[in-house]
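The block that comes next holds subunit A.
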Amino acid sequence: MTAAADPARAAMLARIQGALGRGAPSEEQRRRVLQRCAAPSANLIPARGRENDRIAQFIAEAERVNATTGRLAGWSAVPAAVAETLSAARLPPRLRMVDDARLASLAWPADLAVATGKAVDGDRASLAVAFAGIAETGTVMLLSSPSSPATLNFLPEMHIVILPEQAIVGAYEDAWANLRTALGAGVMPRVVNWITGPSRTADIEQTLLLGAHGPRLLHILLLAEA
Partner candidate 1 sequence: MSDTCRHRPLIQPGVQVILIRMHDEQLTVGLFVTCLVDLMRPSVGFAAVKLLENAGCRVVVPAQQTCCGQPAFNSGASAEAKAVARQVIDAFRDVDYVVAPSGSCAGMIKTHYPELFADEPAQAAAVAALAAKTYELTSFLVDVLRQKPAAGTYPVAATYHDSCSGLRELGVKAQPRYLLSKLEGLSLTEIPSAETCCGFGGLFCVKYTDISAKMVDAKVDDIAASGAKLVLGGDMGCLMNIAGRLQRRGLAVEVRHVAEVLAGSADDAPAIGESDGKP
Partner candidate 2 sequence: MQSKAHTFTANARAALADEPLQAALARFQGGFPVKRRAAIDRLPEFDALRDAGKAIKDAALANLDIYLEQFEAKVVAAGGHVHWCEDAAAARQTVIDLCREAGAKTITKAKSMIGEEIAINEALAAAGFTPIETDLGEYIIQLRDEAPSHIIVPAVHLSKEQVAESFRAHHRDLPAERPLSEPQAMLDEARAILRQAFLTADVGITGANMLIAETGSTVLVTNEGNADLTQTLPRMQIVIASIEKVVPTLEDAATVLRLLARSATGQELSVYTTFTTGPKRGDDLDGPAAFHVILLDNGRSRMLGGPFAEMLRCIRCGACLNHCPVYSAVGGHAYGWVYPGPMGSVLTPNLIGLAGTSDLPNASTLCGRCEEVCPMRIPLPRMLRQLRRDAFASGGGPKPMRAGLAAWAFVAGRPWLYRLATGLGVRILGLLGRRHGRFRRLPGASGWTAVRDLPAPAGRTFQALWTERNGARQ
């Protein structure tokens, strides 16, 4: 059914317009209201979104919510760090990772089985690259794409996320601004995931347990040189 011919749609809009004390808005009214969407602006940004040492703040906030972090000099240090992380978590040396040229070109240890693609049942660990880190809450922001399937963020037990330090911003609004710069205004990836710590639940007697349905472990590797 086309939108215009849908009686429920028409009735709902008419009731809303009646309640607002006006009829259908004129094009001019509509344009004026939607200016807010056309040129989005930030509301109040708290001071904690404007701290000087964003890296230290990001690490502190992420660790507060049970993420673990590691700092690496650059991409070349990633394979060893990932292998060590898996071994420390007693996970098998198998990894499902995003299809990223920067990762593909690395020298992965022979005993670490690396595959790309979407996550499937049985994948124990995944590796993804964050678009941004948001210091105010220690949040990593990941974008879905054909090379970065969203399932990687949720199915495995351990989620390892590479976060270039230069991608750490102070506040959520900064991340949105960077997204618009990267993809164009009004363009959204299919899924944007803000992830703040590993999966958890407190649904049984408010007992906090990690690893409810998503990853039990979230390890963030900060890269100094990206």
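On how the list was made: all candidates are chains of the complex that A comes from, given by their letters.
The rule is short, and it goes like this: a residue touches a chain if its C-beta (ideal position, glycine included) is under 8 Å from a C-beta of that chain, and two chains touch if they have at least 3 such contacts; residues count from 1.
Since this is a predicted model, take the numbers as computed values, not measurements.
Colleague: Determine, using the touch definition above, which of 1 or 2 touches subunit A in the complex.
Modeller: 2
Colleague: What residues on subunit A touch candidate 2, complex-wise?
Modeller: 3, 6, 8-9, 11-13, 15-21, 24-25, 29-30, 33-34, 36-37, 40-44, 46-48, 61, 65, 117-119, 121, 136-137, 139, 144-146, 149-151, 153-155, 171-173, 176, 186, 188-207, 209, 211-215
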